[in-house]
Each structure stands twice: as C-alpha cells, then as structure tokens.
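Since the structure comes first, as structure tokens, the remarks are kept for the end.
Left out: one protein chain. Kept in place: all the others.
Coming up: chain A.
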Amino acid sequence: MKKFSRVSPFSLSSALIRTLTASSSSSTTNFSLKNVTKSNFEETLIDLTNHVKAADFVAIDLEMTGVTSSPWRESFELDRYDIRYLKVKDSAEKFAVVQFGVCPFRWDSFKNSFVAHPHNFYIFPRQELPTDGPPYEFLCQTSSIEFLAKYQFDFNECIHEGVSYLSRGQEDEALSRLNSVYNGKWKNTNEVRDVPLTNVADILFSERMKNRLSDWHDMLLLNRSAALPSDVKSKQQFETIFFSMHPALRLNGFTVHQLKLIELVTRKHFKDLVFVRAYDESSFLQKLVVYVESDNDKINLMEMIKNESYQQARRKIKAAAGVRHVIDLLSAENKLIVGHNCFLDMAHMYHKFIGPLPSTIEEFVLNISKPFPQIVDTKILLNADLSLQRRMKKASTSLASAFSLLCPEIASGKSSDVAGQPSVKVEVQVDDMRSSNWNSGAKHEAGYDAFMTGCVFAQACSHLGIDFSYEKVVNSENLQKYANLLYVSWNMGDVINVSSGDVKEIPVMNSVKRRFLNISHPNIVLIWGFPSKLKASEIRKCISNVFGIYSIAGIYELDETAVFVQFTNADLAAKFLALKEKVETSDDSISVLHPLSKLLEGGKTCAAGYEIYKDICSSPISKVLFADQAEAIGIKWKTKLIEPEELTDKTAIPSPSPGSCRATKSNQSVFDKILYTPDYESNKVTNLCNS
C-alpha cells in the first residue's frame, strides 16, 4: 500500500500530460467482457476459433459451485500428495462448473503489445439428452454460493441461459447407444405392443379414430387427381399436409396414450396408411399418418424416416457437446494453457469435458498431458523464480495480489512508465471494441480472472527475459523449466510434473509448512469417534500419560470428531494401536481406570494408521462429520493395527531419541502410581497444579 501512495504523484502527473496531449486512448474504458450463453454460443465459437489459432497462449479460469464436500476433505498441511489428489478428484466429481473463462493472448509486434480476447462462458449442466450427459445432480457448497453472490454472480443467467456440455466419454456413449437403438429397434417396426382394449373409453376412442381415418382415406382416393381438401385450420387435431411427396395427416394435441391407440388402429385396419414420428424443418417431432402407394413405397418411406431421424439425433448429440467444443479447440490447436494454481481447474476440465477421473494421480497426469501438453501455472512461476520473488516482495501470490503488483497499470487503469519497470502492454478486444486501458473490474468472474492470469503471465515472462517479438513464448528456454509443473498441494508445496509424473517439493514463500517439525506419515495415527466433549489437548494428555510427554510430535484436529496424532516415531504409533486394542478387549475392571479409558469412553473410539484416511477419502460418500463418514463407508472394527511389514517399508524412521525414552520410562512410573488412585484424587492433583 505504501508503495502505491509514493507512486501516485507520478502517475497523476503523467495522466495530466496525457490529458493535455489529448490522446484518446488514455481514459479507462469499461466495456464488459464477452459473455457467452446459449444464444450467442455458436457465433462466438467461430470467432474464438480464429483468436485461439492466432494466439501465443490461452489463459483459463473456472468458477465452481463449491470446493469441498465436507469439512474433513479440506486441504490440510499434512496431506500426502496422493490423498490431496483424492480430495481434488472428489471435488471435481461432485461440484459443477458455472463459469469458464477463456482468454487468448496474441503478441502484436507492430504495436508492441499483447491483444487479449477475454471470454466468459456461462455453463450449466443441462440435461440435453434423455439418458446420457452430465449427471442428474450436482452439489453446491453453501459458502461458495455465498461467495459467488458476494461478487454479484448472475445465477439466473447461468441456469436460464448457460451452455451445457458432454464429455468426450459421454458423447461416445450417446453415439454408440444411438447406433444400437437404430440397428435394433428399426428392424421390427411392430414395436408397439398389441394391447387388448379393455377400457370402454379406449374402445370408443379407437372406433372414432378408425372412422375418422377411413373418411380421410376415402376422400384421398376419391379426389386422387383433385387438390387435397384445404379446409384445414392450423390448430386442428387433424391437419392434411404433404410429407415428402406423400399426402399425410398431421396429428396435433393428442396424448401419448391416444397416439398409441391411433398407431394401433392404423396398423390394424389400414394397409396403405402408416403411422410415423418424424422431424420437420424446425426439428420439431411431429406425429403423422402417411398414405403410401405400395409396400415398396412404405419400406422406402420408413427407410428415409429412419435415416433422417438418425441424422437428427446425431446432430442433437453433437450440439449437446456444447462448451466441450472449446476444449476440443484448445487441445487441437496445441496451445500453451496458462492458469493460476490450476490443479483443481485441470481436474474439473478433465472430468467435465474428457471423461471420468482416474483413481490415481499418476494416471491422471498421464491422461491430462495428452490433450494439454503445455501447461504453465503462474503460481509456480511466481514462487519458483528468484527474480520474480524479489519483485513480489514477499507479498501474497494470490491472483489479485500478483496482478496489482506486477501489472499496476492494467490493474489501476493508468499507464505509468515510471520506476523504469519494463511493463508489457495489453490491449483488450471484445467484438469491435478495443482498448489499451481496459478494466471491467469484475473480479471472481471467470473471464476477468483468466484475463488477469494472462497479464500476470505476460509480465512474468518479460521479467524472465523473454522477448515476445523474437521468440514464441512456448519455445522459450527460460520458461521451459517451469512448464507442466502444477501444485498438487499449495500448503505443502508439493509440485507434480505433468509430463513426467514426478512429484517434488518447491519451497513456498511465506510458508506455514512444517509448523509441526517433520511430517512423517507412518508416524501418524487417526483417531475418531471419541466422546464429543474431549478436546485435542485432553487427547494429547491422555496419550502422553501412557507413552510420555515426548511421544507426541503434534496433534491436528480434522474436525470435531477426529484428530491426527503424530507420534515421534512409527514404533510408538503401532504400540499405541496395539495398546488401545488390548485395553478395549480386556474385561478387567481395572481397564476402566486405565489412562486411555477417558479416550475410549463411549465405546465408539476408533483408531488406525494414516492409510485409512486414504481409504475414507476415496469413498464417494460425503458425510459432514468424519466419524459419521467412517461409519457410512462400513468400517466395523475399532482398531486397525499397523502391520510390521508396513513399518519396515519406510526406511527413514528416526530412531527414538534417548531423551524421549527416558521420559517414557519416568512417566510410566507416575502412571503406575495414579493407576490405582481414585478419580477425584487425580482431579485434585490437576487442580493443585493449576492453581
């Protein structure tokens, strides 16, 4: 903030100069970015195709209806990267994408500036096809919806007008289903079952229809040469029309059941009439009774209708793919994709537009690198490069903060070429409007966020010494070392290389990481289902009463029903689980007095090694409380011991320090003493300690 106030006099004066020289481009222009809905999707797609083809890179951003389906699935510092992936997978599978921001950036060497085309697609997973397509439902996280509402997200526009989509997998499935239907059903046209008419109303109706049809039929034969009766009014139930050179009767306003009866009547009583369902020019399904000259004519007609309705259904499937066409475009053009902290975004894109997410992170990165071989995450760029880190001055690397720091001119709408900072110029073009000082200011709108990401990326590239006029951004060596790296877990600084599948750590600026010494997953035990009034500190006390005060390296609350306890070594973790089971299974009255009994009170306390968290995270069920979740996925045991071979796997187990051993011993004696002291006595001891 201080920095800004110091700069402002300069920018004010330069603004003044600009006004004096009356340059028309100096004022900030605030036209809105390109919002894309059902109504303008097709025309926009054509324009976008040209922009993407010409682009140097394409920035993307998504807005979703939520991030985590339950509190215990939130991102924790001690998440292992494979578990982090399971959480991301769960999120992508359950929540919907409501906005998709796409912003192609093209370098214009004459103007020495980038030209950006921000697009904001409203997406809604509408059921365009009867059986295939997006799932029937999606989840909304209340807080995320509130967040969107805070930034004036237009839910009406999204639900009323949003463009739908099909993933590649769904489209393939729909097409194959279509093929099987058309090969199967059309073989036997006598599909409608011959239902014996039992209902009086049905019999009367059928009789009336029979008479009506036979009247029409006779009239046709009588007036063969003459013109067709033209006394029809548009809204009549029976309307005589021509259907591909055949006289036909269009049936309007009948119910499905009535149409079924008419179909039966036609088949039963009229050799030269056929009941068909066919699409008209405006692809509206109409029901017709058509007059045919001969059996051959009938077969030809049916064949034609079959083909047409097949083509119609195919077109419908292609159209239902909707926003997927944009993804197909990006992937086909092989463009560099730029996102900000975009691992979750990529998972969403894969799940919504390509196919079901694989069960492991390795498979996922392998699959995602095929359609998107070039991805750059600006968050990685800002954290990994030292010169950029210096420029960021230890500020937060959130998108908004990076944008205002690296691209102050664009962010504030004022151009100030002071302080000798080489700044990349970005001109925005929406339809026919162009501006080099554009600021719609609509933060947390996917289109604008994508634009900001692109600007941050362009500026960062310029700091890395990339000259856009001489080299393509994609090919630049300075950039290559950051390409295809994504943060799996921002908290942990775990980074995965999408092209190779390697996971490594990039130290994060201002990291809160390693607040608990070293996180070692084999040392962690997960405990849940304990009495609800028990606090983490009490659990710690409970365990350290048995294993010594140095036995626990850290305790972390997962939610109100579960805690992670990290022991100082894996051996202690295994011992704890064994002891817990022993205390639970023994029937001694003494076990009630065991220090662990406070933790086991209620008889619902469960514990297991860290691996169980992975099992539970991979379940599709999402209960709000962790203890309920464990029950819902069918965990019937109370304690799952850590197998010895599991321990030997991990070689880097730190041997218990002698200090902690001694502590354990000395505490053990205290424990021996209080084991037989009545409860209120021990209470007294604590009280004395406290006062």
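FYI, contacts are C-beta pairs under 8 Å (C-beta built on N, C-alpha and C of every residue); 3 or more make two chains touch, one makes a residue touch a chain; residues count from 1.
Everything that follows uses one rule, which is that contacts and distances are computed from a predicted model.
Q: For the chain omitted from this view, which of "Postreplication repair E3 ubiquitin-protein ligase RAD18", "4-aminobutyrate aminotransferase", "Poly(A)-specific ribonuclease PARN-like" or "Bardet-Biedl syndrome 7 protein homolog" is its UniProt protein name?
A: "Poly(A)-specific ribonuclease PARN-like"
Q: Based on the whole complex, identify which of A:Ile46, A:Leu222 or A:Val256 touches the chain you can't see.
A: Here the residue in touch with the unshown chain is A:Val256.
Q: Return the single residue from A:Ser109, A:Thr142, A:Ser282 or A:Ser469 that touches the missing chain.
A: The single option touching the absent chain is A:Thr142.
Q: In the whole complex, what residues of chain A lie against the chain that is missing from view?
A: Here the touching residues of chain A are 65-66, 69-71, 96, 124-127, 130-131, 134-143, 145-146, 149, 154-156, 159-160, 177, 180-181, 184-185, 191, 193, 195, 198-199, 202, 253-257, 532-533, 535, 557, 560, 622, 624, 632, 634, 680, 683-688, 690-691.
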